[in-house]
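One protein chain omitted, others in place.
Right, subunit A next:
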Amino acid sequence: MMSVGAPKGLPSSGQKPITEMIHPLSAVEEPLSPAPEVTVNAGGDKDTGLTNGTPVETSSPASVSSLFNRLQLDDDLDGDASTETRDLFVTVDDPKKHVSTMETYITYRVSTKTTRIEFDLPEYCVRRRYQDFDWLRIKLEDSQPTHLIPPLPEKFVMKGVVDRFSEEFVETRMKALDKFLKRVADHPVLSFNPHFNAFLTAKDLNKRQGLALLTKVGESVKYVAGGYKLRARPAEYASMGDYLDTFSGKLGTMDRIAQRIVKEQSEYLTELREYGTVYSSWAAVEEELQRPLEGVAGSVSTCCRALEDLSENISQDFLPVLREYVLYIESMKNVLRKRDQCQAEYEGRLEAAVLRRQEDRTPIPAEVEKCQDKVECFNADLKADWERWQRNKRQDFKQILTGMADKNISYYEKVSFFLIRSREELEGS
């Protein structure tokens, strides 16, 4: 996973410290240097030869070949991109609760550091709420239909079951949002998306959202015409689909196992606590044995505390990643389906054109060739994203599984440390 620590700190020139920044969602004009007004090339792709929705103003490469070039520069088998090639760093932190008459919600600080010319400034700092991330994801999906968009943590949480404002929940969600942005920032195509740019830089995303909402109806890009059905998904993509289905199943199983472990640990903890108190009450009626018994009670306490840490790790670090990947898989399956549709359209049009040519020598229209281009581009994008996704997946799972092992080792180390000391005391006295 290509990840970097938070930017070292905002420069004092040109920008106010966060505490003095007015909430970006407020109507008051901010004294900040305004972000460039980026016009989004909303829709209208049908006429241009561009297939990846890149805005006209930017100089980012539109062709597939330079896309591959960029991929080769970025990618590293271990998943850690060398910092020389990385030129965009994004971090999410500092959650804050906002209470208004209408609602209560959390905003997060989104900090950006970049050398890209698409950005006017080298650093940005804005506050965003979940809604804004959701907006971004939808825009990305619409404007980059051939690409896999990373997932967001679940939007809705059952009130009463989960406390939306508990430290744990906010912390978990924030990590997921951070991951989301980092994944987008690391993507060679998505990171140049104007909506992403706006998200990172605009002081008033709300206005932008409002505008976007108004035009949303007309804007909806039908990348692919409906009504075509693919005869057979090529083997390459079929095996991807199979892999995703099986993997998704395994993730579900692991989720259930992890939850069960947490439950069993919690019940074990309950009994342990009582166990410890019994040793203490026994110690109270003894003379010679008082200290040894208190020692055992102490060991049990240590065990309890260490166990709490262990369970917390499963809930906070392990399970969220499993769930994120389930969402990721759904996203990927969607992309596969869209690809199928794209191919189906091409094949359909081609078939019709070939028949027409046979009938009355009408040449194959340019449209059909454009469709072929679309399919090829889509396939290339998808394969690149698949490879990237596989690498990320490997890194992520390596990390959480190693983390799980570490936490367990740490648990046993904590407990045995105390026990060894206890035993020395017991034998010595």
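One rule holds for everything that comes next: a residue touches a chain if its C-beta (ideal position, glycine included) is under 8 Å from a C-beta of that chain, and two chains touch if they have at least 3 such contacts; residues count from 1.
As a working rule, contacts and distances are computed from a predicted model.
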Identity of the absent chain, which is to be given by its UniProt protein name, from "Sorting nexin 4", "DNA replication complex GINS protein PSF3", "ESCRT-II complex subunit VPS25" or "SnoRNA binding protein": "Sorting nexin 4"
Residue of A:237, A:279, A:328 or A:389 in touch with the missing chain, whole complex considered: A:279
Interface residues of subunit A (partner: the chain not displayed): 243, 246-247, 250, 253-254, 257, 260-261, 264-265, 267-268, 270-272, 274-275, 278-279, 281-282, 285, 288-289, 292-293, 295-296, 299, 394, 397-398, 401-402, 405-406, 408-409, 411-413, 415-416, 419-420, 422-423, 426-427
